[in-house]
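One protein chain omitted, others in place.
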Amino acid sequence: MTSIEEKFEESKRLGLQIVKESEEDRLMTLSVGPQHPGSGHFRFVIKVDGDYIVYCDPDPGYVHRGEEKMCEYRNVIQNIPHLERPVIHDSANITYSYSLAVEELVGIEVPRRGQFIRAIASELNRQVYTLYWLAIYGIFLGHSTMFMWPTGDREVIIDLLEALTGARVTHAFNIPGGVRNDMPEGFRDRCLSQIRYLQKRFKEYEDIFYNNPLFRQRTEGVAVLSKEDAIKLGVTGSVVRASSVPFDVRKAEPYDIYNEIDFKVQYMKTGDCFARSYVPLLDMQESCYIIEQLLDKMPASGEVRAKLQPNPKGPPGESYRRVESGRGALGYYIVSDGTPKPYRVKISVGSFRNMLALPYLLFGKRLADMPAVYWSLNYWPVEADR
Amino acid sequence: MSANNKKELNKVAAGSQTKHSSSTSDDTAQEQPPSPSTQPKQIPAKPSPPSATAAASAATTTTTPKPSLASSPAKTQPEPPPFEKGLVEQLKNKFGDIVKVVFIKPLRIKIQVEPQDIVGVASFLRDSMGFDHAESVAGTDYPKDNQIEVVYHLGSYSREELAAHILWLTARTNKDDARLPTLINIYKSVEYHERECYEMLGVYFEGHPRNERFLLPEDWADIPPLRKDFRIKGR
Amino acid sequence: MASYPRDFRFGGFVVSLIWLIFWILIIVALVGLPLIFIILFYVPLPEVDGEVLTPYLFLTSILYPQSAIPVIETLLDTTFFKVAVFPGFTYAALIAAATIFIERKFLAKMQLRVGPLYAGKIEGILQLLADGLKLISKEIIIPSGSDKLIFWSAPIAFVATAAAVVALIPAAPGWVVADIDVGLLAVFAILGFFPLIALLFSWASNSKYPFIGGLRALHQLIAFEIPFILSALSVVILSGTLNLTEVVESQIQSYWFIFFLPISAFVFYISSLAELERIPFDLPEAEAEIVAGWLTETSGMIYGLLQLGSYIKTYALAALFVILFLGGWAGPQIFPAEIIPESAEAIIPVSELYEQTDANAAFWFTLKTFGVIMLMLLPRGISPRIRIDILLHTGWYKLIVLAFINMFVALALIYGGVLGPGGLLVR
Partner (left out) sequence: MKKELLSPTSFNVLASKLSDVLVKALDTPLGYAINWGRIWSLWPVHLETACCSVEFGAASGPRYDVERFGIIEAFGSLRQCDLIVVQGTVTRKMAPRLRMVYDQMPEPKYVIAMGACAITGGLYIDSYNVLPGVDGIVPVDVYVPGCPPRPETLIQGCMLLQEKIKRSKIR
């Protein structure tokens, strides 16, 4: 009997009035609907017995736009703009694994400088995503300053990405074959100075938010996801790294030039809400360190994009490539039948996998823990619905 | 020769070079695959097919001419990397010809299984081979041979050397009444993936607690959208 | 501002102006004057230096300032003026309005933002007026299944209770609406109404989230009544009276009580934050968890009334804190004997209206109240929301114990002869 079933039994012993069918009317069903400050584009129905949540059923799909079906009607390059829409503030990562999969199918070799710029864009975008996630986490706990500070600092990185790619959030910068255009000059030291500014700001986040006793009381020891549960539920990204599983795709399956970068996989052992909210901050500090390395090791000049014929097509085949996005392993399974249009594209995103942990973690918790637990799963509804 | 001789897909074993800060997780008792994991993976001498350097002859990546019919075992692809070969040997001598190996690429192994014994293979994969969670479940509709292929991408958190590998456990059902035994009792993580696969492709998973509407709107009356005969309007 | 209509003719505009003036004159003559006369006949006008003031005398005195000043002076002392203007509603409403505006700017500055800027052309000064006007003109939605009577009366009761608390608070030596001997007890009695109103209103709005918010309001306000009263009790021990004016006098004689009772001042501050449902104790209207708590069904002016009531309550509790711990209106004399040096024989003898001690007391009282209000606005910027069980835990265990500790200190001071009648420190 795995620990999840044990938790059900233990909560019975705990005396959480587990409602027998006859007492169904004791429960109050609450729909934490699409229009609810505590849940973004997502709805989950919870049954509340007094202050305890005894049942939770996620109901995604409010932003399901049929990306996978649309992929089958566009050729490989045209897919990039609409494939980055599920998570526009992490667009470099979501198009990164798509480009890798397509490059494997079509057999293109990305020049070295292009790989470096691609990695820099993906690291910067990871920070933009994590800062926005941290901002929403702050407002979910009622800490409005914690919404404003990261949103403000995020603009600094967005300016960098705007200089690099031309657009604020939807860059369409990583394409099969490399990056769309080269890095503007002067970008290198501007990027280093912004990174140093951001590293200073992380300490201030810790002072005002992470070391705040109220925040600690609300998150430490809440909704603990043990290691076997994490592996059993197949969650990914900061959620699994918070439960002492040091899995990071950049380290486990290094793509492009990540094997030349030495960085530590940040993970924590407690696996509670606090760990799940602290690991992204450690990731951000780590990716600042990575960006500095990338900027040093980058070849000074060279091609940034492999030449492609207009409708690139390769031999029929399948490929599955994944990348460490802001929310964990983000994989693309592409089946191609020799024509430029992919035959089938399956996007396996971190949020969809982390959503599974929601009903397990919310069981037996208080209603007031709902936003803290829900958003600590690093869940972006638009991406989960694809 | 491009400056870097690194193959884009070359596998640098996680264990050998980069020092892992964490202690490797508790290795379930494994009889070691033929090539012990401690022995550092040297870059396979043979150019791995997909990202061969420009000079090397770009062998065709996969053997299946068209992913329609079960691939013939004769592989034109060069001899697969030793570690993956070890895994496949393990499966072979456990299940014999129930498991058909479609192809072996560095880090990716695709095996095809009949629907009725997919549960046995999956539980073996999880218990003794260390593939402890499913990354995603993808369904693909092949109208030419009237079949739907469901691919389980199995990954591993507990075993270090398997962290980079993904094993594709596939099963094919015919399209009219697509039925597949569910793997929810083995891989808890496929619950929502299978539910989405049911909704998008109409593959009924026997034993799955909730084969019902998941992402699509409640009043969706059309056929499952990811099937090839569901045309997008105007295209 | 508004663009001219295309078919604009100056003649037409002048004719409409004349019509307007003609009709205004008619309305004033036929309706205005009789109305004033009726009022003046029924309202008992005070007699000024000997003779009873008749409406005619009243109207003529408005013209000559010398005779007008005594009339104004007598009006100042009436309780109506105290209720309506100085320590009463207008004063509280003005401070509440200033609090709202300061809070938004203060919060914005804490969050590296600018805050309302374009509403009033000068640094967003009229932002509050804009919010008020918009709220007045919004449609008020009463949910179908709700209990109409309570849904309507609860906001009005909320503002009334808040105003009632304001009525008991002395702003300057003579200036208090109801100077009753059990002032402090009355304040707590009135504060006991708020959880009742919150629960009634949320239960009447017949929907799930407000109901949960209402229950939370009940738990929170009850849980924090006890430390609230205990911390005020140590002040009563030191000052020996319940009457708020005498509490301030006793502080004027000795030192401010905050030096002797720092812990109970802290407990009072924390439980007043809980009373006001401000950010760390924002449970009853927690956005992220229960939509907007018991304010979910409020729209338009009902929301406006509840907001006005809660900000008046902020003023009231801040003023209470000032009276109990910061010595009320005690402060060095900074106002000159008379505003304008030789104004005794000036045309408008304003000096009779101006009293030095009252002005000074009002000034210091307002200054301290704003200081405490700023202190109450601070947590909104720096701390997240607390969870309901931690809230109750702090309320029952931690704060009550602290309040008791300081009560023992107060008792020790009294029996040690340091304070109280004939004490060492009493001047």
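Going in written order, the chains are labelled A, B and C, and every chain counts its residues from 1.
Here is the rule we go by: a residue touches a chain if its C-beta (ideal position, glycine included) is under 8 Å from a C-beta of that chain, and two chains touch if they have at least 3 such contacts.
Given the structure is predicted, the values throughout are model-derived calculations rather than measurements.
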| item | value |
| --- | --- |
| Partner chains on view for the chain not depicted | A, B, C |
| Per the touch definition above, residue among A:118, A:154 or A:276 touching the missing chain | A:154 |
| Given C:62, C:84, C:141 or C:222, the one touching the chain that is not displayed | C:141 |
| Which of C:127, C:161 or C:310 contacts the chain that the document leaves out | C:127 |
| Residue touching the undisplayed chain, where the options are C:13, C:118 or C:397 | C:118 |
| Contact footprint on chain C, counting only the chain that is left out | 1-2, 19-20, 23-24, 27, 104, 108, 111-119, 124, 126-127, 129-134, 136-141, 285, 287-288, 291-293, 295-300, 303 |
| Missing-chain contacts mapped onto chain B | 216-220, 222, 225, 230, 232-235 |
| Residue numbers in chain A that touch the chain omitted from display | 33-37, 40-41, 61-67, 69-70, 73, 81-82, 85-89, 132, 135-136, 144, 147-149, 151-152, 154-155, 158, 168-170, 382 |
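Just so we're on the same page, only the chains that are shown with their structure count from here on.
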| item | value |
| --- | --- |
| Intercentroid distance (Cα basis), chain B paired with chain A, Å | 23 |
| Averaged-CA centre spacing for the pair chain C and chain A, given as whole angstrom | 48 |
| Per-residue multi-chain contacts in chain A, two or more chains | none |
| Chain C to chain A touching residues, read off their complex | 107, 110-113, 208-209, 212, 279-280, 282-283, 286-291, 380-390 |
| Chain C partner contacts - residues on chain A that touch it in the complex | 28, 30, 36-38, 51, 138-149, 152, 208-209, 212, 214-215, 217-218, 366-371 |
| Residues of chain A touching chain B in the complex | 2, 4, 60-61, 64, 66, 68-70, 73, 100, 103-105, 107, 109-112, 227, 230-236, 240, 244-247, 251-256, 259, 262, 264-265, 267, 299, 314-320, 322, 329, 331, 333, 335, 337-338, 343-344, 346, 348, 352-353, 355-356, 385-386 |
